[in-house]
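One structure is given below, encoded as structure tokens.
Omission of a single protein chain aside, the complex is shown with its protein chains in their original locations.
The first chain written gets the first letter, and so on, giving A and B; residue counts start at 1 in each chain.
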Amino acid sequence: MLSSSLIFALTGVALFALGLRGALLHPALLGRVLAINVSGAGVFMLLVALAYRGPAGNPDPLPHALVLTGIVVAVSATALALAMGRRLRQLEEQADD
Amino acid sequence: MTDPLVWPVLLPLIAALFALVWPRRAAAIAVTGMAATLAASVWLLWRVAEQGSLVHALGGWQPGLGIALRADALAALLLLMSTLVGFATTWYANGYFTDTALRERFWPLWLLLITALHALLLSGDLFNLYVTLELMGLSAVVLAALGGGAEALRAALRYLVLGLIGSLAFLAGVALIYGRYGVLDMAALAPLLQPEPTAWTALALMSVGILIKSALFPLHFWLPPAHANAPAPVSALLSALVVKAAFYLLLRLWLDLFQPVVTQNAAWLLGWLGAAAVIWGSWQALRAERLKLMAAYSTVAQIGYLFLFFPLLTALPEGPARDTAFGALVLLALTHGFAKSGLFLAAGVVQRQAGHDRIAELGGTARNLPLTTFALALAGVALIGLPPSGGFLAKWQLMSTAVQLQFWPWLLVLGTGSLLAAAYVFRLLSHAFGAGDGAQRKLTSPGTELPALLLVLCATLVLGLGAAPLWDLLSAPPALEVSP
Partner (left out) sequence: MIIDAWLLLDLILALLVLALGWASLASPDLKRGVTLFIAFGMLLALIWARLRAPDLALAEAVIGAGLTGALLLSALRDDPGLERPGGPGRDGSGWWLGLLTLALAGVMGWALTHALVWHPNSGQAQAIAAALPESGVSNPVTAVLLNFRAYDTFLELAVLLVAVLGILALGPARPAYRPAGPVLAGLSRWLLPLLVVTAGYLLWVGAHAPGGAFQAGALLAAAAVLLRLAGQADAGLPGPAARRWLLVAGVAAFIAVGLAGLLGSGAFLQYPAGWAGSLILLIESAATLSIAVTLALAFIGGRQSEIPVSPVEKESTPC
């Protein structure tokens, strides 16, 4: 029985797996950071899809709150990872000089 | 105010905020904060020993709608260990960092890591556990990279990426749980879980996430470089507490929450991975040239020992035999926590004095740093599992349970692991007691060497001799209180 919830839940799962693969395999740090974000988006989509109650009913607010928390945590982690990567490159370039 | 559950989380956090806005007093604030937290965790253990499991419904809301803090004997014991180790390492870290700018940045992050550990141990809600895992992971990563060079940063970055993957896997499991059962509170969830696809998949996802963070073979590869290159007090916390907190979560899931869902085969899988960790970790520790790298690989091995318990625990029916085995598991975890942190602190002292930590060139350490060498030796005693340490009692019990259940391979694993551990400990000590000028005695205050010594004394004497009176607490099966 295909419903909007199921469509987006399965899409979320697919994004999660896709991002997971990228996070492990992508050669560049930036690519891995992108992949982690895509994977996170997949989990968020899963949660929001589970909360959906159709065009008429009110959605379950709890998963929405969880996803909002997740979005903020994700941007913090992204910023940290990028800053660390930048610092590492600086140190490596200094060592090369 | 009569509830001890919030204080172990709030006190280090308040200290962190003060340390941030008042950087000149940061060290004093940290020590005070940790002392207060220590008092709070003793109080918590006291109350749990009297009353059994405790619960605190945050916001006054029913758990399920709101979040609850919960503690049973297992959580309270680990919390006390965490606070004791945290306090000793805080004391040590006070003397360790000489660069002022680094010190200012260190203290708030340190206290935030302690907050994260305590928040994780006391959390009673699955999504809240995800948030605490992220808090713990990020602060551990930053501390591991602090003040270090490219090597430390590279290892910390790998730790970060893998940690984030693990947290996402955990969150995916939590999402599935909420979708199927509609509740995130662990005590409310426990009676609802049955063996069915959602529960299996969720448990698998959450477990993989946690296994990455607790560095079980083969997901352990990030640990040795990260722990070996971090500053000594950070390594102590990482090996003794952070990895242990992740393991605690696994215990909570497998033995408490998902107990009806767990299969014997799955437990066997964990057990065999643990066995591989014991052999591989001990072997690599023997081959390590640096003291801190040896200690890091030793952590991989010791975590493996903890996983050996899983198939035993699931094979035994509920009752005294199972409780005894569980008590041994907790005792082993506690012993390792104290011993490993002491080992890293002692290694830090040696590294400071000698300027390096290459084992082969550490001759003369015994002569110049007798207290520290004694601490190293005692840590080794606990890690090998010699009497009277807690490690001995725990491994002995592990062996007898394995014999009782006729799991013969475990005897081989235990024997080989202990032999290898003895080998790498004696290798270290033989160099330390050898001739040479590896560690010149520079001016050092006893305050630097004492924390390590006290920690390993806990591992060897206190836990060894105190295991019997504490046995009721140690062997209490994990069970979270249902209603506030």
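Convention: a contact is a pair of C-beta atoms (placed from the backbone, for glycine too) under 8 Å apart; a residue touches a chain by one contact, two chains touch by 3 or more.
Predicted model only: the values in this text are computed from it and were never measured.
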**Asked** Taking the full complex into account, what residues of chain A touch the chain not shown?
**Response** 1-11, 13-22, 24-35, 37-38, 41-42, 44-46, 48-53, 55, 58-69, 71-80, 82-90, 93
**Asked** Footprint of the hidden chain on chain B, which residues?
**Response** 1, 3, 6, 10, 13-14, 17, 20-21, 56-62, 64-67, 105, 108-109, 112, 115-116, 119, 125, 127-128, 131-132, 134-135, 138-139, 141-142, 145-146, 154, 157-158, 172, 176, 178-183, 196-198, 200-202, 204-205
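Just so it is clear, only the chains that are shown with their structure count from here on.
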**Separation of mean Cα positions, chain B and chain A [Å, integer]** = 28
**Item:** Residues of chain A touching chain B in the complex
**Value:** 9, 16, 19-20, 23-24, 29, 32, 36, 39-40, 43, 46-47, 50, 62-63, 66, 69-70, 73, 76-77, 80-81, 84-85, 87-88, 91-92, 95
**chain A partner contacts - residues on chain B that touch it in the complex** = 127, 131, 134, 138, 141-142, 145, 149-150, 153-154, 156-157, 160-161, 164-165, 168-169, 171-172, 175-176, 178-179
